[in-house]
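Okay, here's the structure, questions in a sec.
This part shows chain A:
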Amino acid sequence: MINLLITIFAPVLGGFVFGIERIIKARMQSRIGPPVLQPFYDFFKLMDKRAYIIHSLHALMGIMYFIAEWFTLAVLLLGNDLLIAVFFHVIAVLALVIGASSVRSPYSVLGGLRELMHMISYEPLMVLMAVSFYLITGSFDIKTILSFNGYPIFQMPLVFFAFLLVIPMMLQKSPFDIAEAHQEIIGGPEIEYSGPFYEAVYTGKWIEYIYVFTFVFLFGGNHYWLGILLVIFTFIFVNLLDNSTARLDYRKMVKFSWFVLIPLAVLNIILIAMWR
Partner candidate 1 sequence: MINPQMEFIKVTLENVKETIKKWYDPNKYHYVTINATDTGEDITIDWIFSDLKEKNKIYVFRAENIGYKDFIPSIKDIVKISWLAEFELADLFGLNVQDAPKGVFLEKESIQAPLRKETKWEK
Partner candidate 2 sequence: MKLNKFRKKSPWILHYNTGGCNGCDIEILASLAPKYDIERFGALNKGNPKQADILLVTGPVTKRCKDVLRRLYLQMPEPKVVVAMGACGHGGGVFRNFYHVENGVDNIIPVDVWIPGCAPRPEALIDGIVEAIEILQTKSKEKEYIRNHNEIIDKLGAKDD
């Protein structure tokens, strides 16, 4: 039931998370920052803009991205398989990338290509994470994991660590905000969207927050307090990291993911597998 509610209200929830994040970020930079409801103000303002598009395909892909993100979240929360949810996420990426590449704007195209590099960096790790959950709890089922009497975080610390560093890749945060790279490609895939169509992409990102933090929550097993604690910790950590690093190159990101994070996760999995 609660899953259904979260799924349905994901955009709202994500908006709040995003709003809080903007404040936290501002505070870390010793600014006051926008109000909490700022994302919603943006949302309604964008609703009210005149629609400008490059062509219909592009605009459509923005909307499809939003739908796919939402659907992915539904698959994660309402289905019972982590792995499938991980694979579903690719659809959202597809919509985003196709949209980004469909316009003749170098920034958008580069953003799309960089988005692919993001995908290659986090997708295998997500699979490994799902597998390690299976290994510990004996199921890919989110409900089983949440009723697992144990502390997944303590059994898979390395996976958690790797995931902690993958989150910036998924949420486009420094040092891995490469596809969005505001100062380089001015938002990348989303640059050409405007008005109501941009809104779809914009809110799609909020849902991504919920999607990611759901995974973090799972690390608490059936100790929900731990899950919540982890979510808060991750949230703060990711923002601190965002504020204390420069943006890296996409090559560095891919290398980092492949030569540091994935081996770490694999190591952890091997250790658990042998331990059992």
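Operating definition for what follows: a contact is a pair of C-beta atoms (placed from the backbone, for glycine too) under 8 Å apart; a residue touches a chain by one contact, two chains touch by 3 or more; residues count from 1.
Basis for inclusion: all candidates are chains of the complex that A comes from, given by their letters.
On a predicted model such as this, the values are computed, not experimentally measured, just so you know.
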Candidate touching chain A in this complex, from 1 or 2: 2
In the complex, chain A residues that touch candidate 2: 22, 26, 29-35, 38, 41-42, 44-45, 47-52, 104, 182, 186-187, 191-195, 198
